[in-house]
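Excluded from the complex is one protein chain; the other protein chains are retained at their positions.
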């Protein structure tokens, strides 16, 4: 059996997912929708998908599932729409910037028993998976401390910053999800410190560009996250897990595995500079996991609840920076 | 414009090349030929290529080029056949185990002005390319010493050994080619030492499993190669180039970029264990380069002469082990 | 000229400093004092220092300076005593566990214009110095984020824990000092999270064994510290500084620079397991710097104020864990 999929939104991330669908043997990209004709046409030509409206895709009998890559403020409505249409849904993170709105969508999904998978691509990175496997095999003993370093090569445009919901909801949200995945225990409290060190224009828009976060679970496990919107040496993505009988870390990916030695020392190339190159394998594995979950009728590895909880941690972080105190997750969930 | 390609031989390496053709935008896999029906059918189904005889492919007007992946002893005849048919040819190394036979095929290619590219996949590895680029940019100054470490995870079956022409023609041949590429100057003399340390069954078949080679060019540049048929930690593939103002090295690829620390120390995974995984990107880039060369009417990056010269070095190495002396390339070329 | 030095306290750290004095060309170890005869005799015999009482050393005209290695609760009194005696003073951290007591000692030092150097050995580590030099040379641009990982091989005995003043005053205090040194700007606020994950006996004594700290300066620079009382792979001591145009890190020291590869992967030895081995070179450089400061009449590189401020940060961290909020340094300094 093969899953027929439509991609909603043919922008940068929509193209990534279309390519991912094409790489999965038991999935077909049958339709694409985008208000920008050129974008839809590009995907249509490259992958042989027909261009349709969202309404047509909703009504289509030849579409089993949709991948939502439209602007964030449309995600929740589209989830509601397609959940009621009985179609499997893969939605890019975040479901919505508002916790209550996310919760109401998850109810619709639940009522309609639809498959909803939220796009946390990093969980599917081969190196991060090898790290997770080492933990599951007991090679570090009990997890005690998770440390995540995540720095973008450079800040996005101001327009993106303004609509992003802020660095915690836009960028740290990936690290919140990774931390939950590796702590293997729900976070109880969040402390966050934000600074504007990279670009004062980001501060002028009410956002931070440099943050540190500490989280604690009920048993005392801790996670520390450090983020910056700019790392001149490339896309810095590292994870370290410290446990009772060992530690495991995942290293960065350089542009090439070469080292040059000269009179000034030893030199390696910068890091892969763009999230799509860095996480190419992860995006493909992510869509393959979605297709597998739908076809086997099992729970997808990243659920709507995962999307909700990462947003809740972001919300707690925002409040923590405003009030200079640790914020309990319970305060946000209400 | 798009190049129509037929794959001759649908075994392990034929399948690799079929996949590579599928990944190149301006190439189509139109036909496949293999005496084993199941093999041909597998490629046919996966890539939509029609199953044909070699004679049909020879006569076909819809085939612009062939990729020769048949047994070694058929390579030279197929090159002659398709060169005379005016089709572009990509041939897996080696062209033949006999220097004179290679030379006669190269004459046929030359008389018919056909494109012939010989499959030295390693030249197309992204890391080795980054190393070569660093040299070309002058970052090590004048090249003085090339050091190549190349060890297989484990020895091939005895049957393979018997037909292989011996370790120098079968395994070291890749390193001979890389050395020529990096020395950027023809080799003048070859010394080789061979031992049987891995498996006495290999020795019983008149072959070595562990060898070291030293080569010298006319200006005194040197290359050292070390080979083993068995490395328990995986597929060991390293290059180091020492020059007048620096050095550059290409490192191995591990199964994952993680490190585990425990009471006994720090542990990284073994190396990628199979040449097809290790060189996936190289195989794709190699076929892309073939297609580009044919379409642009330019010289392919690895020519028939490269195939000849690597074989000549192998021949010199064989003679060197027999006579315990440095053998001049001129003795082999006659 | 050569400086005559007495060591007060001939326990583990006293022996380290006695050896350091012996390694400095322009210093002599002339006297040692310890209530435990065997300890004093060992140092006396090894370095040819006479055994004396503290009162004798106080009165001695052949003693220019003292190195205080006695129990923490005697440090401040000894500083007062020897400051008034006009002798140069090197005191192991901390001066006292109480901020006000430290302040009163610093006043005595100031009134008597004595040289007081506080023992923050890590600042003198060759690798950390190379990191600091890179920052001073502008190679990372403006410092934005300092990240310090500091984990002991294993927890000290309960008796030590009970008298230590807690993990922040005993262990993190080194990292507080390193953070101040690298931020090059005073810390304004401190948030700390403490857990008991290693040994519940430590929790039973009112202490933590696993902590994370975030600090912020007035301009928004941040430092993050992660500590554990136990790392099974050795003494984990790493620093990372992220700046506007680069980043610099200092790596761990393994027992040997070898790597073993076998069927299960690649293996390096554990980290140097004991602070005295790890920081041998640092201890020698530290005492050399003390001697240089006294002989040249200049400010020592780690002053009484550095000792005070590190303790103030520890105090703020203690209060932060109790109140689950960021604590301003001004609250502690009063």
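Note that the chains are named A, B and C in the order they appear, and that numbering of residues resets to 1 at the start of each chain.
Methods note: contacts are C-beta pairs under 8 Å (C-beta built on N, C-alpha and C of every residue); 3 or more make two chains touch, one makes a residue touch a chain.
Values in this document were obtained by computation on a predicted structure and should not be read as measured data.
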Options C:49, C:140, C:294 or C:332, residue touching the unrepresented chain: C:140
Residue in contact with the excluded chain [from B:103, B:129 or B:189]: B:189
Chain not shown: contacting residue from B:103, B:172 or B:210: B:210
Chain not shown: contacting residue from C:26, C:53 or C:245: C:245
Residues of subunit A (touch criterion as defined above) contacting the omitted chain: 231-233, 254, 261-270
Positions on subunit B contacted by the hidden chain, ascending: 142, 144-145, 147, 149, 151, 189, 191, 193, 195-198, 210, 212, 214, 216, 220-222, 224, 226, 228, 230-233, 242, 244-247, 324-326
Residues of subunit C (touch criterion as defined above) contacting the omitted chain: 126-127, 129-131, 134, 139-140, 245-253, 255-263, 269
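We take it that only the chains that are shown with their structure count from here on.
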Chain of greatest Cα-centre distance to subunit C: B
Top chain pair, ranked by how many C-beta pairs fall in contact: A-C
Equivalent interface positions on subunit A and subunit B, same or different at half: same
Computed distance of Cα centres, subunit B from subunit A, in Å: 40
CA centroid of subunit B to CA centroid of subunit C, Å: 58
In subunit C, residues with contacts to at least two other chains: 231-233
